[in-house]
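All protein chains but one are shown in place.
As written, the chain order gives the labels A, B, C and D, with residue 1 at the start of each chain.
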Amino acid sequence: MEALEMFTSDRNADVYTEELKLNLGPQHPSTHGVLRVELAMDGEIITDSWCDIGYLHRCAEKIGENVTYLQFTPYTDRMDYLASMNNNLAWSLTVEKLLDVEAPERAQWIRALVAELNRIASHLIAFGTYGIDLGANTPFFYAFRERESIMQLLEKISGARMLYNFIRPGGVANDIDDAWMDEVSAFCDDFEKRWVEYNTLLTDNFVFIQRTANIGILTKELALSNGCTGPVLRASGVKWDLRRDVPYLEPYDECEFDIPVGEGTHGTLGDCWDRYWVRMREMIESVRIIRQCIEKIPPGAHMEKSMVKMYKTPLKPPPGEAYVRCENPRGELGFYVVSEGGNSPIRCRTRAPSFCNLSVLDKLLPGTMLGDAVATIGSLDIVLGEVDR
Amino acid sequence: MEALIGLFGELFGLEGTLALSAAYAVCIGSILGFVTVYSMFAIWMERKVAAHIQVRMGPMVTGGWHGWAQSVADAVKLLFKEDIIPTRANAFMFWIAPAVVFCGVFAGLIVVPFAVGVQVVDLHLGVFFIIAIASIEVIGVIIAGWASNSKYSLFGAVREAAQVVSYEIPTATALLVPILVVGSFRLNDFNTWQAEHHWLIFHSPWLAMAALIFFISSLAGCKRAPFDLPEAESELVSGFHTEYSGMRFSFFFLEEYTSMFVAALLTATLWFGGFNLPFVDSSAWHPALAMPIGIVVLLAKTFFFIFVQMWLRWTLPRLRVDQVMSMGYKYLVPWAFVALIATAVWDYYGWGWLPL
Amino acid sequence: MGILNNTLPSNTVTDAVDGVIGWGRKSSIWPMTFGIACCAIEMMAVYAATFDLDRFGAGVPRATPRQSDLIIVPGTVNAKMAVRVKRLYDQMAEPRYVIAMGACVCGGGPYVKWGYNTVKGVHKIIPVDIFVPGCPPRPEALMDGILKLRDKIGMNDVFRRQKETAESMNRSYGHL
Amino acid sequence: MNEAGLHAKLGAAGIDGIGELDTSAKDPFVVVEADALVAVMTFLRDDPDCAMEMLHLVTATEREACIELAYHLCSYQHHHSFVVKVICPRPEGGNHDTWHPEVPSVAGVFDAADWHEREQWDLLGVVFAGHPDPRRILLPEEWIGHPLRKDFVYPSFLGDVPLELDATPMYERGPDWTPPSSEPRPAGEPLIQPPSPPSDRPHAGGQAPAKDEAPADAADTGKEG
Partner (left out) sequence: MGAIRDYFGNISSALTSTAKGMGVTLRHYRKEPPITIQYPFERFPVPDRYRGLHILEQEKCIDCKLCAKACPVDCIEIEAEHHGRILEWTQFSIDYKKCIFCEFCIPPCPVDCIHMTTEYELATEDPDGMVEDLLTWTGLRPQDQRALEEAAARKAGKVVPDAAASKPSAEGTSAEDMAAKIAAIKARMGKKD
C-alpha cells in the first residue's frame, strides 16, 4: 500500500498543473458593458470566479444629493439606460410620495403605456445580445429592427430617442394623441408576428436549447437570499410581480395580464433558458397591457396642476423619507430618498435590480464551462450603468 | 501541367528542370492570384449575404456599385497597417504561424481539377493529399496560439486542436464512401465516373448521408459557425489570432475562406458531379469549349455550397466545446461508419435507389 | 525611416500612393467592440439594420484592439476605466483613430461638476480625432462623426500623426 | 400583517434593544441597537409570521448628528415590508477621515447584504464588523476617502489619471511629470474646491422676474459661483 501511495503521489508531483486565471472584461464582447470577471480555470472548466464592478461608477447618488428633485430626473435615465421610462417612473413616484401628490388619472395610464413599451424595448436588447453571446448574430438585427420602431414611437412623444426624461414628478411631460396610439397598436400587431419568428429562429433552436438548458441554475432559495428580483427571480419559480402584487399605477390594477414564471421546460427550473423564456413571454404580456391601456385610457390632464411650477421654483418636500419600488424590466428598482426640507435630498439611494441580480453570478459560475459563463452573464441581463450607478 | 511545359518549350525553348520550374511558378502564381481574388470576393459576398439576411445593405459606398471594392480597400488597409509583435511573444513562432496556416490550405488546391485539363498535378491520391495537407493548418494555429503569449489565444489554439483532430475522423470516413463507389482517390476519376453514370449524391441514401456528414464536419474543419469555437468572438475575443494585426491577421482570414473553398469544392466534386453539367453530356465537346464551361459550372456549384455555409453561419448559435466533441464522436463518427459499411453492402448487391 | 517620420518628399508617385492608402484606410475602418455606457446602445443601433455602418465598410466590429482601427469611446470613462481605455488604445496598431462619443467623453457631460470619479473628457487620456457630443448622440450624429473621420483620413499623409504628435507620443508611451 | 403587528411580534421575541415604532414616517420604521441587529434580522427572516425572505436595501444616511442605517426588508409570502434602522451617533469632530461608525454585518443572514454593505463601506465609510469580504466595490482600491460623506474632498488625480476639468492630457505631459498624488493631501484644503452646498445654488428660490419689470433690476440676479 505504501508503495502504491508513493507511486500515486509521485505521479501527481510529476504533472505540473497551474490554475489559469482568465480575465474577462472590462472590454470583452459579452460582458454587456464594463463588467470584469476574474475566472480561475481548470482547462475549460471554471473553478472560481470574482466579479469586479465599478468601471461605470458615475456618482449618481452624490449628484442626487446636490441637484434638485426635478433636476435628478434626467440622471435616473442614465442609470438603467435601456429602460429609462421605468426609471423616470420610479423616481417620480418617490418624489410624489414625499410630496403627498398623486398624478392625474390620464397621466398614470400614459405612464403605464410608455413604461410597458420601454419594457419591450429593453427585453428586445436582452434577446438580441443574448443571441450574440451565444454566437447567433442575426437575432440581434431583428431585435433592433423592432426596437427602432419603439424608439421612434417614444421619440414622437418625448423628443428623445433613448433617454426620454418623459415621466416627471406630477405626471408626464406631454400628452399623447389618438394618432400616436393607433401607431402603437399597429406596432403591437406587427410585433406579435415577429415574436413568433424570433422563437422559430432562436428559442426553439436545438443548439440554443443545448447551450442554455441546465446551465446556470439559480435555485429559489439562492435567488431570494441574494435579493434577485424581476425575471431572474420569476424564472426560479417565484410568482412575484410588483405590478400585480403591489400595483403602483392604476392601470396595473385594472388590466389583465399574466405573470410568466419559469417552468423548467427544457431542464431544471431556474436555468438560463427559463430566464430567457420568462423575458420573451413578458414581452407578449406587455403587449397585452399596452392594448388594454390604449382601449381604456381616460381623458384628462397629463400633469398635476400644482406641480407645473416646479420648473421655475424647485420642489421642497417636507422632511421625511420615502422608499418606492417599481417593477423594472430587470427587477425591482427602488429609490430611497431622505429629505430634510431643502431643495435637494440629503440621501438619494438607489436599489438597482441589476446590482442584486449580478451578486449571484459568483455563485453560479463555478463548475461550468467558459461558454456557459458567457451564457449565464447574458441570461442575468445586467446593465452596468445601473449596477455601478 | 504537361501542356504548360510544352508551351514553355515551344515559346522560350525551355527544357527539362527549367521548363518544369517555370511551369510550376506559373501554376502557383495563378493559384495564388486566384485565391486572393476569390477570398476578396468571398469576403464581400459574406458581408452582402449577412447583410441581406439581417435586412440591411452591407457595403454600399466603397468603389461605387454595391461596394464591390470593399475587400480591396480592406486589403490595402491591412497591408499598410502596423504589424505588432507583442513583447512577450515568441517572435519567430509568431512570425511563422500565419505562413504555416496558409500553406497547408493553399497546397490543397494543387490537386483540384477545375475543368478538363485544368489541374496542376493529377495525383493518384488526390483526396488523400487534400486531407493530409489540410491538417498542417492545425499546427500553424497551435503555433499561433502558443506563440502569442495570450490566454485567449491559447484557449483558441487548444480548442482548435481538439476540434479539428476529432473531426478529421468523420471527414475522412465520409470521404471514403464515394471513394468506395468510384474506386479511386484521384479527383479526376470522380468527374469521369459521374459523367458516365450519375451524380454520386443520387447513388444511394448512404451517399447523401455521407455528403451531409462531410459537409457538417468540414464546417468544423473550416472553423465556421456553429463550430467557430477557436475564434469564438463572444467567448475568446478573437481566439487564436487575438494578438495578430495587419497583414498577418489577413493570412488567417485568407486561410479561413480558402479552406471554405476547398471544402465546398470537394463536396461539389465528389457528390455533385464536379465540373459536369446535369443532364448534359459534355465529354464529346471540344476542350476549348468544355474548359471554360467546366470552370464556370464547378465554381457555380462551389459558390452555392459556400453560400450554404454562410447561410448556416448567420442562422445558428455556436455550440459549446464539449457539445462539439460529443457531436463529433457520438453522432458523426458512428453514422459515417454506418454509411461506409452500408454503401459497401449496397454496392455489393448492386441495388439502385433512384432510377438513374 | 522616412515613412515613419513623414519626411518623404511630395511628388506624383508619393501622392498617388498616398491616395490609394488613404482610400483604403478610410474605406475600411474596423471599429472595436467596446461599449461603456448609454452611448454604446446607440452605437449598437448604428451597427444595426436601420443605420448599418457596414455601408461604409466599417461594419466589421473586431473584439480585439490589435485588429481594429477605430475605438469609439461610448460612455463615461471613470478613474477605474481610464487605465483600461489607455491600455486598449496602446494595444491598437497604427494607424488608429479615436471617436469620443457622447457628452461625457467629450468633456465630462452631466458628471462634470459633481462627478468625483469621472474623467472630464477622454481626450485627457488618449488623443481624440472626432468629438461627437450629445447625450446620447443620435445614430445619425455618430455616423456624421464617422463620415468626418473618413474625410480626415482621406486627406492625410501616409502617416496620420504629424511629426510633432508622433514625437510627443513617443515621449509619453515610449514606443511607436 | 402591518408594521405595528410586525413590531409587536418583534417585541415579543425577547430581543433586547428594540425601540419604538415610528409611525409618523411614510414607511414606519423601528430603531434597534447595533448589538441586537443580527438577532432582529434573523428573527424577521425565520419567524413564519414575518418570513422576510428578502433584504431589499441597506442604506447609510449621513445626517448632522449621526449616520443612520436603514434596512428595508420584504416578504413575498405575506406581501408586507418593514424597515429596521440603526443609528450611529457622530462623535465630537468626527469627519470622514477619522470617524468610521461600526455596525455588525448581516451578510451571514442575508446574502444580499454582502454587496450592499460593501457599497456602504465604499461610499460612506461605515464599517461592517464581521463582513466576509470588506473591500471597496465601486471605487478602485487605492481611492482615498468616502465620497458620499458631506465633507469629502474631491481629488484631482487618481494615480496618474487626471480627474480635473482643465487637467493636462496624459499624452501631452512632459517627460519629468510626476503624479501629484504622491504628495500628502493638505488637510482641510481640497485639491478641487468642492462645489457649493445645495442651499447656495442659484436655483434655490429662483424667481422669474415679471415681464414688465425693469430689466436693470434683473442684472444683479446673475449667476453666482
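Keep this in mind: a contact is a pair of C-beta atoms (placed from the backbone, for glycine too) under 8 Å apart; a residue touches a chain by one contact, two chains touch by 3 or more.
What you see is a predicted model, and the numbers here were worked out from it, not measured in a lab.
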From the list A:Ser30, A:Asn86, A:Gln108 or A:Asn205, pick the residue that touches the absent chain.
A:Asn205
Which residue among C:Ile21, C:Ile41, C:Met92 or C:Ile130 touches the omitted chain?
C:Ile130
Suppose we count only contacts with the excluded chain; which residues of chain B make the list?
49, 51-57, 60, 311-312, 314-316, 330-331
Interface residues of chain C (partner: the chain not displayed):
49-52, 55, 103, 106-110, 112-113, 121, 123, 128-135, 137-145, 147-148, 152
On chain A, the omitted chain is touched by residues 67, 70-75, 138, 142, 145, 152, 155-160, 163, 165, 173-174, 197, 200-202, 204-207, 311-312
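Methods note: only the chains that are shown with their structure count from here on.
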Core chain by centroid distance, with centroids computed from Cα atoms only:
A
Check: interface with higher C-beta contact count, C-D vs A-B, is A-B
Give the label of the chain whose average Cα location is farthest from that of chain B.
D
Quick one: chain B and chain D, Cα centre-to-centre, how many Å?
62
When the C-alpha atoms of chain A and chain C are each averaged to a single point, how far apart are the two points in Å?
31
Out of chain C, which residues touch more than one other chain, so two or more?
33, 48-50, 63, 80, 113-114, 116-118
Multi-partner residues in chain B (2 or more other chains touched) are 54-56, 233, 237
Strictly by the criterion at the top, what is the full list of touching chain pairs?
A-B, A-C, A-D, B-C, C-D
Of chain B, residues touching chain C in the complex
47, 51, 54-63, 67, 69-70, 72-84, 233, 237-238, 241-246, 249
Under the stated contact criterion, what part of chain D meets chain A in this complex?
25-27, 53-57, 59, 61-63, 70, 72, 76, 79, 83, 110-112, 114-115, 123, 136-140, 147-148, 195, 198-199, 201, 203-208
For chain D, which residues count as touching chain C in their complex?
139-140, 143, 147, 152, 154-155, 158-159, 161-165, 167-175, 195
